[in-house]
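Removed: one protein chain of the complex. Kept in place: all other protein chains.
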Amino acid sequence: MAKKNKNDSMDSAPKVKLGTADYIIRGIGYVFISIFAILCILPFLIILASSFETEANIVAKGVTIWPREFTTRAYEMVFKGGTIWKSYGLTIIITVLGTVIGLFITSMMGYALQRKDFVLKNVLSFFVYFTSLFQAGLAPYYLLMTQTYHLDNSYLAILLPLLTSSWVIILMKNFVKSIPYEITESGKIDGAGDFMIFLKLILPMLTPALATVGLFLALGYWNEWYQDSLFLQQKEVVMLQYRLYKIVNEASSLKDSVAGQFVDYSDLPSESLKMATAMMTTGPIIFLYPFVQRYFIGGITVGAVKG
Amino acid sequence: MAGKKIQDAAVVREKRRLGKRLFQGRTLILMCLPAILFFIAFSYMPLPGIYVAFVKYNYRKGIFGSKFIGLQNFEFVAQSGQLWRLTKNTILFNLVFIILDNLVAVTTAILLKEIQSKAFRKVSQTMMFLPYFISQVLVGVLVFNILNSDTGFLNSVIKSLGGEPLSLYKNAGPWPVIITLVHLWQKTGYNSVVYFAAIMGIDQEVIEASLVDGANGWQKIRFIVLPSLRPTIVILLLFALGGIVKGDFGLFWNLVGRNPVLYEPVDIIEMFVYRSTISNFNFSTASAVGLYQSLIGFIMVLTVNGIVKKVEPDYSLF
Partner (left out) sequence: MGKKLLALLLAVVMILSLAACGGASSTDDTKAPATDKAEEAEEPAAEEAEDAEEAEAPATDGDAWDAWADIDTSEHVVINYMTTGDAPTTGCNDEMLAELNKILTDKVNAEINIYWISWTDYLANYNLTLARMDGSVDLVGSATDWLDAWPNAKNGAFLELSEEDLKTYAPKTWASVPQEHWDYCKYDGEIYFMPEDNYAQWTNHGFAYRLDWAREAGLADGVKSWEDLTTYFKYVKETYGDQLIALWDTDGGAYPAGGYIQSHTDWTSLNGICSGALWGAYDSDEFTVKCEYLEETDNLIAYAKMMKEWDEIGVWPTDVLSNTGSDNRLEFRQGKTAVEQHHTQTWTGLVSPKASTDNTMYVDNPDAEVGFFYYGMESKNVKRDLITHGVCAISAASKNPERALMVYDMLRNDADCYDLFNYGIKGRSYDVDENGLRFTPDSYNADTDSISTNWWWGRNDDLEIPSAAMNWDAINALYEEYEGFAKLYPWENFVPDMDAIQSYVNNCQDVYTKYMKLICYGQYDGSEEDMVAEFQQALRDAGAEKVTEALQAQFDAFYGK
């Protein structure tokens, strides 16, 4: 952190006079970055605006970045069915639970793998890394999950397989690398056990790492739709993104999502309903992002570059 | 004889030492245990199932009871030319992704560095990061709402400017480009952070000294920034190469997966495996292709890791 501040102060205090070329590059910088940044959020603005637009306008005139006629009907529809709250509940529970458990598993192993004196360091590092190289593929995985573990139609089929991955463990390992080994040593001298050293000394220093890895894990859970499509066929309540997937890909589930509301299907706002659902399923993670951005950017930097 | 004894004794000592070291590391081993169990359960347990690629799969007999047919499943895919087409597509896409990802990310990072206003930089960085956070399902929705010819945003703009609307969803030609652009759109924010950090890490005094020496902006980038980014670029490139036969299934499937008009030029291995496991329901063929993919990927990674080990030993993975 300290280093970053130092750099920032450098930026804002250029000591040298700039030439034309510098100004041109700087100008290009502003223009390019502005355009790119706007392009990045434009699609979201379109979906947001269109979710408040009347269905008739969308069908007749297309999507828009500013609603021509403002209506909240699509959102009323999304909420009226009530089942979206259940999906929210499920997604939040699974995301929180999975992230917390996953962080613990990941950080413990990440720490152990970085310990120079750990006898199984190399063996386990390869054990972990190998899993990213060689995968059994869809069919054996599906049969194992259903026939052996009986995880079909169980939410554990979403929770468990996403708890950790070789990638986040390697990332975590790289974070731990940035913590001086002396800290572990000092703990040892004080007579602390390995787990205590980890819990009391190392974990507090890993805050940016935990934020980063935690965010990756949380994103993995929040954006999950694939395992749902394989394993949650008999469940009425599914994760938010799979809900969106079904609504986007099939007209009849669109109707199901608002079933029982005495709606005349003919004026069911299908396009704007899709967009309202899209906004609802994505909103929380977008709002969460700016709060963790600081840690996240710092985290990726350490984890990836110093890797 | 004596030599052997000594050897034996050494082995015994070695064993004892290992036993002792294992005992000393027992807490660390326990700390690893949950993760080890996880990988055994979800990564290693399915591995024996790869055998399905060599059998004529019968539901009732299961993977190991079905009739062994050797490499026939591989032949079935190879004979129709699909294997070659899929491999080619997957590799081409990844090559383009790797090159453009890094090119665009480095450019963005350098330009980001040129931004003097901290607030501006922060806001724009946040905006650029946004696409990285959304699910591939939503990416599919966004792209559809921009590109479709009836209600799509792009065509609304074209029409309002008096142009001829594009019909992108019935023409496969532009889709390799579209997918690449969407990929860049989604990943650049993330990738550029890595490079941005590397630039921030460059010793400021070197840059200032160069400016004092009269180097202009372009020269500064050309002779100081880029060379200092070289190791980062090389490492990221090398590791990306390791994954060159792996495709981003979620992206491809949600953008074009359901539309056979579009997917032919962008068909990648993952899409084929999914289609044939699921839609055509050919467990064995799909697994054969999956195994082929894993093998190639494995060889690639070993090779790349070997190179990295020689070039930058610190960066090797194992």
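So that you can tell them apart, the chains are marked A and B in the order they are listed, and the count of residues begins at 1 in each.
Methods note: a residue touches a chain if its C-beta (ideal position, glycine included) is under 8 Å from a C-beta of that chain, and two chains touch if they have at least 3 such contacts.
Just so it is clear, the structure is predicted and the values come from calculations on it, not from any experiment.
Asker: Among the options B:Leu37, B:Leu71 or B:Val206, which residue touches the chain absent from this view?
Answerer: In the full complex, the listed residue that touches the missing chain is B:Leu37.
Asker: Could you tell which one of A:Val63, A:Leu143, A:Leu171 or A:Ile297 touches the chain left off the display?
Answerer: Selected residue, touching the omitted chain: A:Leu143.
Asker: Considering the entire assembly, which residues of chain A contact the chain that has been omitted?
Answerer: Residues touching the hidden chain, for chain A, are 101, 104-105, 108, 142-143, 146-147, 150-156, 159-160, 191-196, 199, 229-230, 233-234, 236, 245-246, 248-254, 256, 259-262, 265-266, 270, 274.
Asker: On chain B, where is the contact patch with the chain that was removed from view?
Answerer: Within chain B, the residues touching the omitted chain are 27, 30-31, 33-34, 37, 56-62, 76-77, 79-82, 144, 148-151, 165, 167, 169-170, 172, 258-261, 264, 276, 278-283, 285.
We take it that only the chains that are shown with their structure count from here on.
Asker: Distance from the CA centroid of chain A to that of chain B, rounded to the nearest Å?
Answerer: 17
Asker: For chain B, which residues are in contact with chain A within the complex?
Answerer: Counting only chain B, the residues touching chain A are 18, 21-22, 24-25, 27-32, 34-36, 38-39, 41-50, 52, 63, 107-108, 110-116, 118, 120-121, 123-131, 133-138, 140-143, 145-146, 150-153, 155-156, 185, 188-190, 193-194, 196-198, 200-201, 204, 208, 211-212, 216-221, 232, 235-236, 250, 254, 258, 273-274, 277-278, 283, 286-287, 290-291, 294, 297-298, 301, 315, 317-318.
Asker: How about chain A: which of its residues touch chain B in the complex?
Answerer: Chain A reaches chain B through residues 4, 7-8, 10-12, 15-16, 18-26, 28-30, 32-34, 36-41, 43-44, 46-47, 50, 58-59, 61-65, 104-106, 108-109, 111-113, 115, 117-120, 122, 124-129, 131, 133-144, 148-149, 160-161, 163-164, 166, 169-170, 193-195, 198, 219, 222-226, 241-242, 244-245, 248-249, 271, 274-275, 278, 281-282, 285-286, 289-290, 293, 297, 300-301, 304-305, 307.
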